[in-house]
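Missing here: one protein chain of the complex. Every other protein chain is in place.
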Amino acid sequence: MTHPSIDRRASYDAHHEVDLSVQFLTLSLKNPVMPASGCFAFGREVAAFYDLNRLGAIVVKATTLDERQGNETPRLAETPAGMLNSIGLQNPGVLRVIDEELPYLQQYDRLPVIVNVAGTAIEDYVQVVERLSQVNAVAAIELNISCPNVKCGGIQFGTDKQMAANMVRAIKQVAKVPVIVKLSPNVTDIVEMAVACEEAGADALSLINTLIGMQIDIEKRRPLLANGVGGLSGPAVKPIAVRMVYEVSSAVNIPVIGIGGIMFGADAVEFLMAGASAVQVGTANFVDPFACVRIIDELGAWCDAHGVRSVIELIGAAKGERGVVRS
Amino acid sequence: MTHPSIDRRASYDAHHEVDLSVQFLTLSLKNPVMPASGCFAFGREVAAFYDLNRLGAIVVKATTLDERQGNETPRLAETPAGMLNSIGLQNPGVLRVIDEELPYLQQYDRLPVIVNVAGTAIEDYVQVVERLSQVNAVAAIELNISCPNVKCGGIQFGTDKQMAANMVRAIKQVAKVPVIVKLSPNVTDIVEMAVACEEAGADALSLINTLIGMQIDIEKRRPLLANGVGGLSGPAVKPIAVRMVYEVSSAVNIPVIGIGGIMFGADAVEFLMAGASAVQVGTANFVDPFACVRIIDELGAWCDAHGVRSVIELIGAAKGERGVVRS
Amino acid sequence: MALVQIISQQSIGADIFELTLEAPVDLRVFPYEPGQFLHIRVTDSFDFLLRRPLSLCKVDLIKNHLSVVYRVQGQGTRRLAAKRAGEILDVLGPLGHGYPKHKDDRAALLIGGGIGVPPLVELARQLRQDAQSVHTVVGFQTKAQAILVSELETYGPVTVVTNDGSLGNHGLVTDVLTQAFCADFDRYYACGPTPMLQAVQRRLSEWQLPGYLSLEERMGCGIGICVGCVHKISRNGRIAQLKTCKEGPVFDAQEVVFT
Partner (left out) sequence: MALVQIISQQSIGADIFELTLEAPVDLRVFPYEPGQFLHIRVTDSFDFLLRRPLSLCKVDLIKNHLSVVYRVQGQGTRRLAAKRAGEILDVLGPLGHGYPKHKDDRAALLIGGGIGVPPLVELARQLRQDAQSVHTVVGFQTKAQAILVSELETYGPVTVVTNDGSLGNHGLVTDVLTQAFCADFDRYYACGPTPMLQAVQRRLSEWQLPGYLSLEERMGCGIGICVGCVHKISRNGRIAQLKTCKEGPVFDAQEVVFT
């Protein structure tokens, strides 16, 4: 059912001169914008607002081997220009994702589905990827080695380059689709992590996941989130994300997906110019259910206004001739 | 000369029931609020707005061995709830700081002066600290091993625990006043850095310095800052700073100064509850020249409204009995 | 999602406001339920990035207006309270699952605490329309915070309880919910602070009165995509964390697990 609120909303079906399509690995994306994992569930809810076929691709919620109920509540806090979450990978487990969620998404014939995979040990990840590899509906795997919200798992792989490389190698052995490794920003040297993943066989990288943060409820005199810490996302983190995308895309030869605080088309332009080949939109979906399609249209309009014929022209455009930071 | 704008401003001299004083190392501070380094120059300019004796202490701009002209402009960018800077340690050098700046500050008889020290090699730092140790006016040294804005220097010491420890040991041999080590948030494990500094002899820690970020000028298709990257500060980073202060203060036995995005008295309360013994206010001074004294008064008013008799009661109050994050 | 105009904003109690809006959808076409909520952006500033959930309180189907009643809780609701008639608000909704209808019931017990009272107004109206008798028990801290009592009285008797005895009975709503009192009802509908819901659930399950609780959790999206707003619900023999924005905020009282 289309949510009736949509009636009052101006149509986003702008006509663009620019060609928004990008080739990303084996995927021909009609535009470079996709929702970020954990910020779009498995698509059903937003499908009530617009046709998911309009997205470049969809990245679904982190999928683990077994079902997970996640952390206690409160799981969310608002921060200046951002938010903290400590969902803790709540998801129905890979089998139910395959049985219940992916078939639903198959009705969208022009929507590549990227499944975000998480776990606590390499074996978990391997098993999830093996299962997903048997399903036609999966266009790519996004390896979440950067979730700050689960004890023993996730983020360690994302902060130790040796562990990350081992993980990537193990996954590459079983994956039948491209593997995108999602990097954590909570590291001293993200370039080192990126290079380790590239060398281990990653097909692409996506960054950033959330930064670890905390808010204190000063009235209650304790951390606001039940979990104590949570992941920071939203516009607040954009400068950090842009910096990391710029640095990483300058150092590796595999494509990079830019993520972090994208709210408007201009933010997508910023990430593309920093070197991203595509972008993911997370927190913005919570503020505006139409965020992804609005951003696609704003991106198109920006290109039109700036005489950009193909969005590909923007990729890395801020790097100048040498592709390095001026110093 | 008192800036005449002050005339139109309501007096901040609120009368508080609460005792705001804290003992910090050898220093008896009348309140726990001090301006952060680089956000108050050497005090002269703000002295036109209010009596500097009202501050808990003053932390002056990073001082290097030789004069430095800093980076090219643009050096500043505004970001969502924050800003980027790439000043690059512009300062007159330690000799002129001793000759011209510190004598000026000595007229403030109730204002402990903390000098932030920076450089590119251990020897530089040592020489600066040696020179400063000959001056009575210096109450403590803040070792800036975390400035992201200079090539070859500063931040390496802040991201490698062995280098940090070596630095701290070298400085402790020459310093005649307490040494506060200012930590960088651009690390995988800030607790590890903090513990290394403590073991090497640091008397206290201050955190956080800025996070490395970038903004792209999409019209000009290049990074906005001439330096490419800059340091992110302001409310946007507060959740990251609070988390780090919470974790570090739980792991070390030396006092911690909380820094990052403090705009209001309630933010200072948050850092104190997270385990800070004092706080520094940076970016807020740019928005409101009266920020530090306003925050002192708001802190006092909050304590009064909440029946807090001594601000010391707030320190670490969010940690519960066990002093650890609930999980 | 819609940009709607504020029709009026009125102070109706200590820091409590009634905000009347153009409905974001045509309420005669789109079936809404009492207990559903609107998800409201209080400003377009990133300082208040997330929307605020507020329950439907009253509906005017002729004008296609609706109202919410809220208490100034923090900075976001403070901003909302500064808005004036004619200003535009970004509103999503009505969202979630409200109170279900039971056509064969004859007598309904409504229980509200504090700022949980507002959704009971539209609920009472609809129950009366279905020819059920409605008795409402509402609890407030103190007289100055008592709201919507006369509105509720148009639909049936209202028992008021205050913690300090400044209005109605002295005590808690549960003090009123004796076995004798509850024997007259087919079902109850509750909304209020968690400790109240928990006490109500415990008490009324003793008297075997079925009912519904409207839960309050911090929300991100309000539409089921962030999985932030969950509550433990016991259903089909297992306890799962269900989304209060999508599967709730109203749940069968039997299913709600408090920990």
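Order of writing sets the chain letters: A, B and C. Residues in each chain are counted from 1.
Quick note on the criterion: a contact is a pair of C-beta atoms (placed from the backbone, for glycine too) under 8 Å apart; a residue touches a chain by one contact, two chains touch by 3 or more.
Nothing here was measured: the structure is a model prediction, and the numbers come from that model.
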item: Which displayed chains the hidden chain touches across the whole complex; value: A, B, C
item: Touching residue (missing chain; options B:S21, B:Q90 or B:Q156); value: B:Q90
item: Selected from C:F17, C:Y32 or C:F46 as touching the chain missing from the view; value: C:F46
item: Given A:P80, A:G158, A:G213 or A:G316, the one touching the chain that is not displayed; value: A:P80
item: Interface with the unshown chain - residue positions in subunit C; value: 43, 45-47
item: Residues in subunit A touching the chain absent from view; value: 80-81
item: Hidden partner chain, residues of subunit B it touches; value: 4-9, 38-41, 44-46, 48-49, 61, 69-70, 72-78, 80-83, 85, 87, 90, 234-236, 263, 283, 285-290
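Throughout what follows, only the chains that are shown with their structure count from here on.
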item: By mean Cα position, the chain sitting nearest the middle; value: A
item: Greatest separation from subunit C - chain, by CA centre; value: B
item: Approximate Å spacing (C-alpha centroids) for the pair subunit A, subunit B; value: 34
item: Interface hub residues of subunit C, defined as touching at least two other chains; value: 46-47
item: For subunit B, residues that touch 2 or more chains besides their own; value: 80-81
